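Below are the C-alpha coordinates for one structure; questions will follow.
Some chains have been omitted; the remaining ones sit where they do in the full complex.
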Amino acid sequence: MQSFSFLKIPVHNGLTMIIDKGQSPEYVEHSMKVFANYITCAKFGWGTSAVQSEEILKEKIEIYKKYGVKPYPGGTLFEYALKEGKFLEFLDYCNNLGFECVEISDGSMEIDFDLKCECIKKAKEYGFIVLSEIGKKSIEEDAKIPISKKIADLKLEIEAGSDFVILEGREGGKSIGLYDEKGNLKQDDLEQIVNSDIDFKKLIFEAPLKNQQVEFIERFGNSVNLGNIAFDDVISLETLRTGLRGDTFGKIPK
Amino acid sequence: MQSFSFLKIPVHNGLTMIIDKGQSPEYVEHSMKVFANYITCAKFGWGTSAVQSEEILKEKIEIYKKYGVKPYPGGTLFEYALKEGKFLEFLDYCNNLGFECVEISDGSMEIDFDLKCECIKKAKEYGFIVLSEIGKKSIEEDAKIPISKKIADLKLEIEAGSDFVILEGREGGKSIGLYDEKGNLKQDDLEQIVNSDIDFKKLIFEAPLKNQQVEFIERFGNSVNLGNIAFDDVISLETLRTGLRGDTFGKIPK
(Lines give C-alpha, C1' and ligand atoms only; values in the text may rest on other atoms or scores of the structure.)
Protein backbone atom coordinates (compact mmCIF):
# COMPACT_ATOMS: atom_id res chain seq x y z
CA MET A 1 0.00 0.00 0.00
CA GLN A 2 1.32 3.42 -0.93
CA SER A 3 2.58 5.46 1.98
CA PHE A 4 1.80 9.16 2.48
CA SER A 5 -1.00 8.78 -0.06
CA PHE A 6 -2.58 12.06 1.10
CA LEU A 7 0.31 13.85 -0.62
CA LYS A 8 -0.11 14.24 -4.36
CA ILE A 9 3.08 12.74 -5.74
CA PRO A 10 3.69 13.20 -9.49
CA VAL A 11 3.68 10.06 -11.60
CA HIS A 12 5.97 9.05 -14.47
CA ASN A 13 6.54 6.17 -16.84
CA GLY A 14 10.30 6.38 -17.21
CA LEU A 15 12.36 3.23 -17.52
CA THR A 16 15.05 2.64 -14.88
CA MET A 17 17.82 0.11 -15.48
CA ILE A 18 19.97 -0.92 -12.52
CA ILE A 19 23.50 -2.28 -12.65
CA ASP A 20 24.18 -5.53 -10.81
CA LYS A 21 27.93 -5.90 -10.23
CA GLY A 22 27.69 -9.37 -8.72
CA GLN A 23 25.25 -8.85 -5.84
CA SER A 24 24.22 -11.90 -3.84
CA PRO A 25 20.84 -13.53 -4.50
CA GLU A 26 19.71 -12.59 -1.00
CA TYR A 27 20.64 -8.96 -1.48
CA VAL A 28 18.76 -8.91 -4.78
CA GLU A 29 15.67 -10.49 -3.22
CA HIS A 30 15.64 -8.10 -0.26
CA SER A 31 16.11 -5.10 -2.55
CA MET A 32 13.40 -6.16 -4.99
CA LYS A 33 10.88 -6.29 -2.17
CA VAL A 34 11.57 -2.59 -1.64
CA PHE A 35 11.89 -1.20 -5.15
CA ALA A 36 11.12 -3.73 -7.92
CA ASN A 37 8.14 -1.64 -9.01
CA TYR A 38 10.47 1.25 -9.82
CA ILE A 39 12.78 -0.61 -12.19
CA THR A 40 12.34 -2.22 -15.59
CA CYS A 41 15.56 -4.10 -16.15
CA ALA A 42 18.72 -5.18 -14.37
CA LYS A 43 22.03 -5.37 -16.22
CA PHE A 44 24.62 -7.87 -15.01
CA GLY A 45 27.39 -5.35 -15.72
CA TRP A 46 29.96 -6.02 -18.51
CA GLY A 47 31.32 -9.61 -18.19
CA THR A 48 30.41 -10.19 -14.56
CA SER A 49 27.96 -12.96 -15.51
CA ALA A 50 30.87 -15.18 -16.57
CA VAL A 51 32.57 -15.05 -13.16
CA GLN A 52 29.44 -15.98 -11.23
CA SER A 53 28.49 -19.65 -11.07
CA GLU A 54 25.66 -21.00 -13.18
CA GLU A 55 23.68 -21.77 -10.03
CA ILE A 56 23.99 -18.21 -8.74
CA LEU A 57 23.09 -16.75 -12.13
CA LYS A 58 19.99 -18.90 -12.49
CA GLU A 59 18.88 -18.10 -8.95
CA LYS A 60 19.24 -14.36 -9.54
CA ILE A 61 17.52 -14.46 -12.92
CA GLU A 62 14.57 -16.23 -11.32
CA ILE A 63 14.37 -13.67 -8.51
CA TYR A 64 14.38 -10.72 -10.88
CA LYS A 65 11.74 -12.28 -13.11
CA LYS A 66 9.54 -13.17 -10.14
CA TYR A 67 9.42 -9.44 -9.36
CA GLY A 68 8.72 -8.46 -12.97
CA VAL A 69 12.22 -7.16 -13.66
CA LYS A 70 14.11 -8.14 -16.83
CA PRO A 71 17.75 -9.17 -16.23
CA TYR A 72 20.31 -9.28 -19.03
CA PRO A 73 24.07 -9.74 -19.47
CA GLY A 74 26.22 -6.70 -20.23
CA GLY A 75 27.39 -6.01 -23.76
CA THR A 76 31.04 -6.75 -23.04
CA LEU A 77 30.18 -10.42 -22.64
CA PHE A 78 28.53 -10.43 -26.06
CA GLU A 79 31.70 -8.89 -27.51
CA TYR A 80 33.86 -11.48 -25.79
CA ALA A 81 31.72 -14.27 -27.24
CA LEU A 82 31.77 -12.70 -30.71
CA LYS A 83 35.56 -12.41 -30.60
CA GLU A 84 35.74 -16.11 -29.71
CA GLY A 85 33.45 -16.97 -32.60
CA LYS A 86 30.74 -18.15 -30.21
CA PHE A 87 27.90 -15.71 -30.84
CA LEU A 88 25.23 -18.34 -31.48
CA GLU A 89 26.38 -20.44 -28.50
CA PHE A 90 26.12 -17.24 -26.48
CA LEU A 91 22.51 -16.67 -27.54
CA ASP A 92 21.59 -20.29 -26.85
CA TYR A 93 23.21 -20.27 -23.45
CA CYS A 94 21.58 -16.96 -22.44
CA ASN A 95 18.26 -18.44 -23.47
CA ASN A 96 18.87 -21.57 -21.42
CA LEU A 97 19.82 -19.50 -18.36
CA GLY A 98 16.48 -17.70 -18.62
CA PHE A 99 17.64 -14.29 -19.88
CA GLU A 100 14.96 -12.69 -22.08
CA CYS A 101 17.09 -9.72 -23.17
CA VAL A 102 20.62 -9.33 -24.51
CA GLU A 103 22.81 -6.32 -25.13
CA ILE A 104 24.69 -5.83 -28.41
CA SER A 105 27.56 -3.36 -28.14
CA ASP A 106 30.95 -2.53 -29.59
CA GLY A 107 32.47 -0.67 -26.66
CA SER A 108 35.56 -2.83 -26.14
CA MET A 109 36.39 -3.92 -29.68
CA GLU A 110 35.95 -2.81 -33.25
CA ILE A 111 32.92 -4.43 -34.87
CA ASP A 112 31.94 -3.61 -38.42
CA PHE A 113 28.68 -1.67 -38.21
CA ASP A 114 26.92 -4.02 -40.64
CA LEU A 115 27.97 -6.97 -38.52
CA LYS A 116 26.68 -5.22 -35.38
CA CYS A 117 23.31 -4.74 -37.08
CA GLU A 118 23.35 -8.38 -38.19
CA CYS A 119 23.90 -9.42 -34.57
CA ILE A 120 20.94 -7.26 -33.50
CA LYS A 121 18.77 -8.96 -36.13
CA LYS A 122 19.96 -12.43 -35.17
CA ALA A 123 19.22 -11.81 -31.49
CA LYS A 124 15.73 -10.62 -32.44
CA GLU A 125 15.22 -13.82 -34.49
CA TYR A 126 16.10 -15.79 -31.37
CA GLY A 127 13.25 -13.96 -29.62
CA PHE A 128 15.30 -11.69 -27.38
CA ILE A 129 14.46 -8.15 -26.40
CA VAL A 130 17.53 -6.33 -27.71
CA LEU A 131 19.29 -3.40 -26.13
CA SER A 132 22.15 -2.07 -28.23
CA GLU A 133 24.75 0.36 -27.02
CA ILE A 134 26.52 3.30 -28.64
CA GLY A 135 29.96 4.35 -27.41
CA LYS A 136 33.41 3.12 -26.50
CA LYS A 137 34.76 2.09 -23.10
CA SER A 138 38.07 3.82 -23.81
CA ILE A 139 38.10 7.55 -23.07
CA GLU A 140 40.33 8.19 -26.07
CA GLU A 141 38.38 6.06 -28.52
CA ASP A 142 35.01 7.36 -27.36
CA ALA A 143 36.11 10.98 -27.75
CA LYS A 144 36.84 10.36 -31.44
CA ILE A 145 33.18 9.74 -32.28
CA PRO A 146 31.21 12.96 -32.80
CA ILE A 147 27.72 13.10 -31.30
CA SER A 148 26.21 13.46 -34.78
CA LYS A 149 27.65 10.05 -35.72
CA LYS A 150 26.29 8.52 -32.51
CA ILE A 151 22.82 9.92 -33.24
CA ALA A 152 22.91 8.57 -36.79
CA ASP A 153 24.06 5.14 -35.62
CA LEU A 154 21.46 4.80 -32.93
CA LYS A 155 18.70 5.48 -35.45
CA LEU A 156 20.11 2.76 -37.71
CA GLU A 157 20.28 0.34 -34.79
CA ILE A 158 16.62 0.98 -34.03
CA GLU A 159 15.88 0.30 -37.69
CA ALA A 160 17.86 -2.94 -37.40
CA GLY A 161 15.56 -4.02 -34.62
CA SER A 162 16.92 -2.75 -31.30
CA ASP A 163 14.13 -2.31 -28.79
CA PHE A 164 16.26 0.17 -26.86
CA VAL A 165 19.48 1.99 -27.60
CA ILE A 166 21.77 2.87 -24.71
CA LEU A 167 24.13 5.84 -24.64
CA GLU A 168 27.35 4.78 -22.88
CA GLY A 169 28.14 6.29 -19.48
CA ARG A 170 29.99 3.41 -17.84
CA GLU A 171 29.74 2.72 -14.12
CA GLY A 172 31.67 5.87 -13.23
CA GLY A 173 30.01 8.47 -15.45
CA LYS A 174 33.12 10.57 -16.06
CA SER A 175 35.14 11.42 -19.22
CA ILE A 176 32.88 9.27 -21.37
CA GLY A 177 29.90 9.70 -23.65
CA LEU A 178 28.01 12.86 -22.80
CA TYR A 179 30.10 13.51 -19.69
CA ASP A 180 33.18 15.58 -19.11
CA GLU A 181 35.95 14.65 -16.70
CA LYS A 182 33.93 15.90 -13.73
CA GLY A 183 30.81 14.03 -14.76
CA ASN A 184 29.01 17.14 -15.97
CA LEU A 185 27.00 17.00 -19.17
CA LYS A 186 28.60 18.43 -22.31
CA GLN A 187 25.98 21.00 -23.23
CA ASP A 188 26.69 21.08 -26.96
CA ASP A 189 26.26 17.33 -27.27
CA LEU A 190 23.14 17.44 -25.14
CA GLU A 191 21.62 20.16 -27.33
CA GLN A 192 22.12 18.03 -30.43
CA ILE A 193 20.30 15.15 -28.81
CA VAL A 194 17.48 17.36 -27.51
CA ASN A 195 17.04 18.82 -30.99
CA SER A 196 17.19 15.51 -32.85
CA ASP A 197 14.16 13.48 -33.90
CA ILE A 198 15.13 10.42 -31.86
CA ASP A 199 12.28 8.38 -30.40
CA PHE A 200 13.14 9.11 -26.77
CA LYS A 201 11.07 6.20 -25.50
CA LYS A 202 13.67 3.95 -27.11
CA LEU A 203 16.69 5.78 -25.74
CA ILE A 204 18.34 5.00 -22.40
CA PHE A 205 20.91 7.36 -20.93
CA GLU A 206 23.46 5.69 -18.67
CA ALA A 207 23.50 8.20 -15.83
CA PRO A 208 25.16 6.86 -12.70
CA LEU A 209 25.67 10.24 -10.98
CA LYS A 210 22.97 12.30 -9.27
CA ASN A 211 23.76 15.54 -11.10
CA GLN A 212 23.31 13.67 -14.39
CA GLN A 213 19.97 12.21 -13.34
CA VAL A 214 18.79 15.65 -12.27
CA GLU A 215 19.81 17.28 -15.54
CA PHE A 216 18.16 14.61 -17.71
CA ILE A 217 14.94 14.93 -15.69
CA GLU A 218 15.03 18.71 -16.09
CA ARG A 219 15.70 18.51 -19.83
CA PHE A 220 13.55 15.53 -20.86
CA GLY A 221 10.95 15.29 -18.09
CA ASN A 222 10.64 12.82 -15.27
CA SER A 223 9.79 9.93 -17.61
CA VAL A 224 13.26 9.96 -19.19
CA ASN A 225 14.84 6.50 -19.40
CA LEU A 226 17.93 6.17 -17.18
CA GLY A 227 20.41 3.35 -16.75
CA ASN A 228 23.44 2.19 -14.76
CA ILE A 229 21.66 3.16 -11.56
CA ALA A 230 23.28 1.66 -8.46
CA PHE A 231 21.08 -0.40 -6.14
CA ASP A 232 21.64 2.17 -3.43
CA ASP A 233 20.38 4.99 -5.66
CA VAL A 234 17.09 3.56 -6.97
CA ILE A 235 14.96 5.06 -4.22
CA SER A 236 16.84 8.35 -4.51
CA LEU A 237 16.21 8.45 -8.27
CA GLU A 238 12.51 7.84 -7.63
CA THR A 239 12.45 10.87 -5.33
CA LEU A 240 14.17 12.94 -8.02
CA ARG A 241 11.55 11.86 -10.56
CA THR A 242 8.76 12.83 -8.17
CA GLY A 243 10.11 16.09 -6.75
CA LEU A 244 10.74 14.63 -3.31
CA ARG A 245 14.41 15.63 -3.18
CA GLY A 246 15.80 19.16 -2.98
CA ASP A 247 17.35 18.98 -6.44
CA THR A 248 13.99 18.69 -8.23
CA PHE A 249 11.66 19.93 -5.46
CA GLY A 250 8.94 22.11 -6.94
CA LYS A 251 10.17 21.47 -10.49
CA ILE A 252 8.12 18.39 -11.41
CA PRO A 253 4.67 19.14 -12.88
CA LYS A 254 1.80 17.01 -11.60
CA MET B 1 30.30 -9.08 25.09
CA GLN B 2 32.94 -6.48 24.30
CA SER B 3 35.85 -7.75 22.27
CA PHE B 4 39.50 -6.92 22.99
CA SER B 5 38.39 -5.74 26.44
CA PHE B 6 41.98 -5.89 27.73
CA LEU B 7 42.67 -2.79 25.62
CA LYS B 8 41.58 0.46 27.21
CA ILE B 9 39.36 2.01 24.56
CA PRO B 10 38.23 5.61 25.19
CA VAL B 11 34.51 6.15 25.73
CA HIS B 12 32.24 8.90 24.42
CA ASN B 13 28.61 9.94 24.52
CA GLY B 14 28.30 11.50 21.08
CA LEU B 15 25.12 11.10 19.10
CA THR B 16 25.40 9.43 15.69
CA MET B 17 22.61 9.76 13.15
CA ILE B 18 22.63 7.45 10.12
CA ILE B 19 21.03 8.09 6.77
CA ASP B 20 18.72 5.39 5.39
CA LYS B 21 18.28 5.89 1.64
CA GLY B 22 15.73 3.11 1.23
CA GLN B 23 17.57 0.10 2.65
CA SER B 24 15.71 -3.19 2.85
CA PRO B 25 14.26 -4.32 6.20
CA GLU B 26 16.62 -7.30 6.20
CA TYR B 27 19.66 -5.11 5.63
CA VAL B 28 18.55 -2.83 8.46
CA GLU B 29 18.01 -5.76 10.81
CA HIS B 30 21.39 -7.35 10.02
CA SER B 31 23.15 -4.02 10.43
CA MET B 32 21.46 -3.17 13.72
CA LYS B 33 22.72 -6.43 15.21
CA VAL B 34 26.23 -5.17 14.56
CA PHE B 35 26.07 -1.48 15.41
CA ALA B 36 22.72 -0.37 16.91
CA ASN B 37 24.47 0.50 20.17
CA TYR B 38 26.57 3.10 18.37
CA ILE B 39 23.71 5.09 16.84
CA THR B 40 20.92 7.21 18.26
CA CYS B 41 18.69 7.93 15.32
CA ALA B 42 18.12 6.94 11.70
CA LYS B 43 16.90 9.45 9.15
CA PHE B 44 14.87 8.20 6.19
CA GLY B 45 16.63 10.70 3.92
CA TRP B 46 14.67 13.60 2.33
CA GLY B 47 11.39 12.27 0.80
CA THR B 48 12.42 8.63 0.48
CA SER B 49 9.72 7.57 2.97
CA ALA B 50 7.01 8.47 0.45
CA VAL B 51 8.35 6.11 -2.23
CA GLN B 52 8.55 3.11 0.07
CA SER B 53 5.34 1.19 0.77
CA GLU B 54 3.52 1.58 4.05
CA GLU B 55 4.27 -2.06 4.88
CA ILE B 56 8.01 -1.62 4.35
CA LEU B 57 8.06 1.63 6.34
CA LYS B 58 6.24 0.09 9.30
CA GLU B 59 8.49 -2.96 9.25
CA LYS B 60 11.63 -0.82 9.27
CA ILE B 61 10.35 1.52 11.96
CA GLU B 62 9.66 -1.49 14.18
CA ILE B 63 13.12 -2.91 13.59
CA TYR B 64 14.87 0.33 14.47
CA LYS B 65 12.79 0.80 17.61
CA LYS B 66 13.38 -2.79 18.69
CA TYR B 67 17.09 -1.98 18.73
CA GLY B 68 16.62 1.31 20.59
CA VAL B 69 17.20 3.52 17.55
CA LYS B 70 14.87 6.42 16.72
CA PRO B 71 13.84 6.59 13.04
CA TYR B 72 12.38 9.74 11.49
CA PRO B 73 11.44 11.09 8.06
CA GLY B 74 13.72 13.65 6.40
CA GLY B 75 12.79 17.32 6.46
CA THR B 76 12.10 17.53 2.72
CA LEU B 77 8.99 15.42 3.25
CA PHE B 78 7.76 17.87 5.90
CA GLU B 79 8.29 20.70 3.43
CA TYR B 80 6.42 18.83 0.71
CA ALA B 81 3.48 18.29 3.07
CA LEU B 82 3.53 21.93 4.20
CA LYS B 83 3.50 23.10 0.61
CA GLU B 84 0.47 20.89 -0.04
CA GLY B 85 -1.28 22.34 3.02
CA LYS B 86 -1.13 18.96 4.77
CA PHE B 87 1.09 19.62 7.78
CA LEU B 88 -1.31 18.26 10.38
CA GLU B 89 -2.15 15.21 8.26
CA PHE B 90 1.61 14.69 8.01
CA LEU B 91 2.03 14.73 11.79
CA ASP B 92 -0.92 12.38 12.28
CA TYR B 93 0.32 9.96 9.66
CA CYS B 94 3.89 9.95 11.04
CA ASN B 95 2.44 9.21 14.45
CA ASN B 96 0.35 6.34 13.07
CA LEU B 97 3.36 4.86 11.30
CA GLY B 98 5.22 4.80 14.61
CA PHE B 99 7.71 7.62 14.08
CA GLU B 100 8.55 9.33 17.38
CA CYS B 101 10.61 12.15 15.85
CA VAL B 102 10.11 14.54 12.95
CA GLU B 103 12.41 16.97 11.21
CA ILE B 104 11.38 20.56 10.48
CA SER B 105 13.48 22.22 7.79
CA ASP B 106 13.35 24.84 5.07
CA GLY B 107 16.06 23.54 2.79
CA SER B 108 14.04 23.17 -0.39
CA MET B 109 11.53 26.03 -0.11
CA GLU B 110 11.16 29.43 1.50
CA ILE B 111 9.33 29.23 4.81
CA ASP B 112 8.75 32.32 6.89
CA PHE B 113 10.90 31.92 10.00
CA ASP B 114 7.95 32.53 12.33
CA LEU B 115 6.00 29.81 10.55
CA LYS B 116 8.97 27.44 10.83
CA CYS B 117 9.04 28.06 14.59
CA GLU B 118 5.26 27.54 14.76
CA CYS B 119 5.72 24.17 13.04
CA ILE B 120 8.38 23.22 15.59
CA LYS B 121 5.98 24.13 18.42
CA LYS B 122 3.08 22.25 16.84
CA ALA B 123 5.19 19.11 16.38
CA LYS B 124 6.21 19.34 20.04
CA GLU B 125 2.54 19.64 21.03
CA TYR B 126 1.90 16.42 19.13
CA GLY B 127 4.52 14.80 21.34
CA PHE B 128 7.31 14.41 18.79
CA ILE B 129 11.00 14.76 19.45
CA VAL B 130 11.86 17.57 17.03
CA LEU B 131 15.00 17.95 14.98
CA SER B 132 15.12 21.15 13.00
CA GLU B 133 17.58 21.92 10.26
CA ILE B 134 19.45 25.04 9.23
CA GLY B 135 20.59 25.47 5.64
CA LYS B 136 19.51 25.25 2.02
CA LYS B 137 19.80 22.32 -0.39
CA SER B 138 20.79 24.65 -3.22
CA ILE B 139 24.49 25.53 -3.31
CA GLU B 140 23.68 29.07 -4.46
CA GLU B 141 20.92 29.71 -1.92
CA ASP B 142 22.90 28.21 0.94
CA ALA B 143 25.93 30.36 0.20
CA LYS B 144 23.83 33.50 0.67
CA ILE B 145 23.27 32.83 4.37
CA PRO B 146 26.18 34.00 6.54
CA ILE B 147 27.22 31.70 9.37
CA SER B 148 26.29 34.38 11.91
CA LYS B 149 22.67 34.22 10.72
CA LYS B 150 22.69 30.44 10.92
CA ILE B 151 23.99 30.57 14.48
CA ALA B 152 21.32 33.10 15.46
CA ASP B 153 18.56 31.05 13.86
CA LEU B 154 19.57 27.80 15.46
CA LYS B 155 19.43 29.40 18.90
CA LEU B 156 15.93 30.66 18.15
CA GLU B 157 14.86 27.23 16.97
CA ILE B 158 16.09 25.70 20.21
CA GLU B 159 14.07 28.34 22.06
CA ALA B 160 11.05 27.39 19.94
CA GLY B 161 11.38 23.83 21.19
CA SER B 162 13.74 21.94 18.91
CA ASP B 163 15.41 19.08 20.75
CA PHE B 164 18.24 19.09 18.24
CA VAL B 165 19.31 21.45 15.50
CA ILE B 166 21.06 20.04 12.47
CA LEU B 167 23.58 21.90 10.34
CA GLU B 168 23.03 20.94 6.69
CA GLY B 169 25.69 18.87 4.92
CA ARG B 170 23.55 16.83 2.54
CA GLU B 171 24.43 13.29 1.56
CA GLY B 172 27.48 14.41 -0.42
CA GLY B 173 29.12 16.87 1.97
CA LYS B 174 30.50 19.22 -0.70
CA SER B 175 29.82 22.90 -1.57
CA ILE B 176 27.21 23.15 1.16
CA GLY B 177 26.96 24.40 4.73
CA LEU B 178 30.37 24.37 6.38
CA TYR B 179 32.01 22.61 3.44
CA ASP B 180 33.85 23.90 0.42
CA GLU B 181 33.69 22.29 -3.00
CA LYS B 182 36.22 19.63 -1.97
CA GLY B 183 34.38 18.80 1.24
CA ASN B 184 36.91 20.55 3.45
CA LEU B 185 35.70 22.64 6.38
CA LYS B 186 35.61 26.39 5.91
CA GLN B 187 37.81 27.44 8.79
CA ASP B 188 36.32 30.91 9.31
CA ASP B 189 32.82 29.51 9.66
CA LEU B 190 34.06 26.76 11.93
CA GLU B 191 35.80 29.30 14.18
CA GLN B 192 32.59 31.24 14.62
CA ILE B 193 30.77 28.10 15.70
CA VAL B 194 33.55 27.03 18.05
CA ASN B 195 33.55 30.49 19.64
CA SER B 196 29.76 30.79 19.95
CA ASP B 197 27.77 29.93 23.05
CA ILE B 198 25.71 27.21 21.35
CA ASP B 199 24.70 24.25 23.50
CA PHE B 200 26.74 21.71 21.56
CA LYS B 201 24.78 18.79 23.00
CA LYS B 202 21.83 20.05 20.93
CA LEU B 203 23.77 20.55 17.72
CA ILE B 204 24.25 17.85 15.07
CA PHE B 205 26.75 18.35 12.28
CA GLU B 206 25.90 16.50 9.07
CA ALA B 207 29.33 15.10 8.22
CA PRO B 208 29.19 12.36 5.61
CA LEU B 209 32.91 12.42 4.73
CA LYS B 210 35.73 10.96 6.82
CA ASN B 211 37.88 14.09 6.80
CA GLN B 212 34.91 16.03 8.20
CA GLN B 213 34.29 13.50 10.96
CA VAL B 214 37.98 13.63 11.88
CA GLU B 215 38.05 17.42 12.03
CA PHE B 216 34.91 17.69 14.17
CA ILE B 217 36.30 15.09 16.59
CA GLU B 218 39.58 17.00 16.80
CA ARG B 219 37.83 20.35 17.34
CA PHE B 220 34.89 19.36 19.57
CA GLY B 221 36.05 16.09 21.13
CA ASN B 222 34.93 12.54 20.42
CA SER B 223 31.44 13.14 21.85
CA VAL B 224 30.51 15.57 19.08
CA ASN B 225 27.13 14.81 17.49
CA LEU B 226 27.45 13.73 13.86
CA GLY B 227 24.81 12.97 11.24
CA ASN B 228 24.27 11.71 7.69
CA ILE B 229 26.58 8.80 8.40
CA ALA B 230 26.32 6.03 5.81
CA PHE B 231 25.57 2.52 7.07
CA ASP B 232 28.94 1.41 5.79
CA ASP B 233 30.73 4.08 7.81
CA VAL B 234 29.21 3.62 11.28
CA ILE B 235 31.87 1.21 12.50
CA SER B 236 34.58 3.39 10.94
CA LEU B 237 33.23 6.46 12.76
CA GLU B 238 33.26 4.53 16.01
CA THR B 239 36.95 3.76 15.48
CA LEU B 240 37.61 7.45 14.80
CA ARG B 241 35.85 8.40 18.03
CA THR B 242 37.95 5.88 19.97
CA GLY B 243 41.37 6.40 18.40
CA LEU B 244 41.35 3.04 16.63
CA ARG B 245 41.99 4.46 13.16
CA GLY B 246 45.16 6.14 11.94
CA ASP B 247 43.48 9.53 11.55
CA THR B 248 42.80 9.91 15.30
CA PHE B 249 45.24 7.32 16.67
CA GLY B 250 46.90 8.66 19.81
CA LYS B 251 44.78 11.82 19.76
CA ILE B 252 41.78 10.73 21.84
CA PRO B 253 42.20 11.22 25.60
CA LYS B 254 41.02 8.38 27.83
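Odds and ends about this structure:
When the chains are written out, they are named A and B in that same order, and each has its own residue count from 1.
The criterion applied here is as follows: a residue touches a chain if its C-beta (ideal position, glycine included) is under 8 Å from a C-beta of that chain, and two chains touch if they have at least 3 such contacts.
Everything numeric in this text was worked out from a predicted model, so none of it was measured.
Complete-complex copy count for the single protein sequence, taken from this structure file and not limited to the 2 chains in place, is 3.
What we mean here is this: only the chains that are shown with their structure count from here on.
Computed centre separation for the pair chain A/chain B is 34 angstrom, with centres defined by C-alpha atoms.
Those residues of chain B that touch chain A in the shared complex are 21-27, 45-57, 76-77, 79-81, 83-84, 86, 89-90, 93, 97, 107-109, 137-138, 170, 172. Here chain A touches chain B in the complex through residues 1-4, 6-9, 26-27, 30-31, 33-35, 38, 210, 232-236, 238-239, 242-247, 249-250, going by the rule given at the top.
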